[in-house]
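Our next item is subunit A:
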Amino acid sequence: MKKNSKSNLSRRKLMKSIAAVGSISAMPGFVNYSQASSSAPIRIGFQVHRTGIGAAYGRWYDRTTQAAVKIINDSGGINGRPIEIISEDDGTDPKRGAEALEKFANQHNCDVAFGTLFSHVVIGSAPRAGELKLPYFVVSEGHHVASGMLNRYTLQPGITDVKSQVQAMAPFVKNNLGKKVTMVYPDFAFGHDHRDYFSAAFESQGGEIIAKVPIPPTESSFSKYFPKIPRDTEVLYHVMVGPAVLTFVKELGEFYGSKGPKLFGFIDSVEAVDLNTPGLEFLDGSYFWEGNPRYAQDNQTVHDQFYRTAVGVDKNGASVSDPKDVSTYAHMFGCWETLHIIKKGMEVSGYSDVKDRSKLIEAVESMKNMPLSQAHPQGAKIFNGKTHQTFGHQYISKMTNGKLVLAHTTSIEDTFYPDEVDYTKQSF
Partner candidate 1 sequence: MELGPYLLFASLEGLVHAAVLSLIALGLSLVFGVMRIVNVAHGEFFMLGAIITWWVSSFVSGNPAIGFLLALLVVPIIVGMTAVLSDWLILRHLKYDPEATIIATIGILYIIQQFALMTFGPDAKPVEQPFNIRLDLYWFGFSAYKFFVIFSAIILLLAIWLVMSKTKFGLILRATQLDSETAQAFGIPISRVYNIVFGLGAAIAAVGAILIVPIQQAHYLMGGEPLLLAFIVVIIGGLGSLKGTVAAAILIGMSDGIISVFFSPNIAKILATLLVVVVLIIKPNGLFGTTKT
Partner candidate 2 sequence: MDILNDELLYTENLSKNFQGITAVDKVNFKINKNEIRALIGPNGAGKTTFVSLLCGRIRASKGKVFFNGSDISNLPVYKRISSGIGYTFQITAIFSNLTVYENVALSIKNRRDKEKRSIIFEVLNKVGLLDRVSQRSGDLSYGHQRLLELAMGMAQRPKLLILDEPTQGLSDLEIENFKKLIKDFSKTMTVLLIEHNMDVVMSIADKITVLHFGKIISEGDKHSIQSDPLVQKAYLGDQC
């Protein structure tokens, strides 16, 4: 992809010269100039975790993005113009992230920027986006957008945030699994969001968090934390991220075998991990939050089917070319949906070039209902233009015979919380 961005550059030069030729030969009978100009590609800067701890996510974000772009371009692009993706590695590092946005805006003349998952990269990059007046569509699931921390140029229309996800889980956990919960989470901002929002929601449901076990982000071995889980724990709520997740679940299995408390985990703990890895058998019967069900369900929608095929994911959630290469299915749909939202926003606002960026943002802000469709294969969503955050269905699956089977779908309303910001009041 990297090399593409180079050749893209030269292609852009080529385009310019074609346009120049066009203007000279703008006479009756020839393809007219305005048409040639308007078919110049829409340039979308794609900030991607190719290296650093987010790399597994980055790879699949990339594949999903390429697939979505192909679908959109094959069906006529945006306002008749093709999308061109300019990718830049952010190294899962905030400073690099901000520099990538700078490149998009000033070096590659991108129309908008998009991508990236890890919150610190988003938070490090967003101020730059605001300053560069570059619309920045993130697919991060962090609560940073709706919390009001960022700015009018940063939006998260394609994926529900962690606050919504977590609070929507609370009723299910309490009603189906147990009232005494111990939480195991990474000891940094992402884990703290889980800790704070889940315990608030769960306690308001009448449940009790009996222990909280934070695990340092640099940890590569986890067993020593498990004895901190009290014996009377009914439900173990676990969420872990980073390259060591497989070690985490394996050691959890070694420790408890089949005797432990009921498990409720965020799929992050096993994202991109093959669930048939030896040592993970103990997960059978446990529950997972999934942003989007990894395994094709019996009642799979045609849209999921279409999306799955387009990205190249088989019915088990792995790459069609390599069954060991498991996707980050629970998150990556956000890229697909966000690109479709950009397309729609540009079409509604009649976007033609960078001076229309604020019109594009206003167009997206005025969106509300996003029904289940090919553009939204994960499910229907309601977008809140004031907080720049989308809200959608959440899925809870049960591990059954080595596969995740959908057990419960939350309503969109379960994910609502009061607005914490109104970005539309900020000026451009």
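In picking the candidates, the idea was that all candidates are chains of the complex that A comes from, given by their letters.
Just so we're on the same page, a contact is a pair of C-beta atoms (placed from the backbone, for glycine too) under 8 Å apart; a residue touches a chain by one contact, two chains touch by 3 or more; residues count from 1.
Just so you know, these numbers come straight off a predicted model, no measurement behind them.
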item	value
Selected neighbour of subunit A [touch, this complex] from 1 or 2	1
Contact footprint of candidate 1 on subunit A as seen in their complex	50-53, 55-56, 58-59, 187, 214-216, 218-221, 223-229, 231, 243-247, 250, 253-257, 272, 277-279
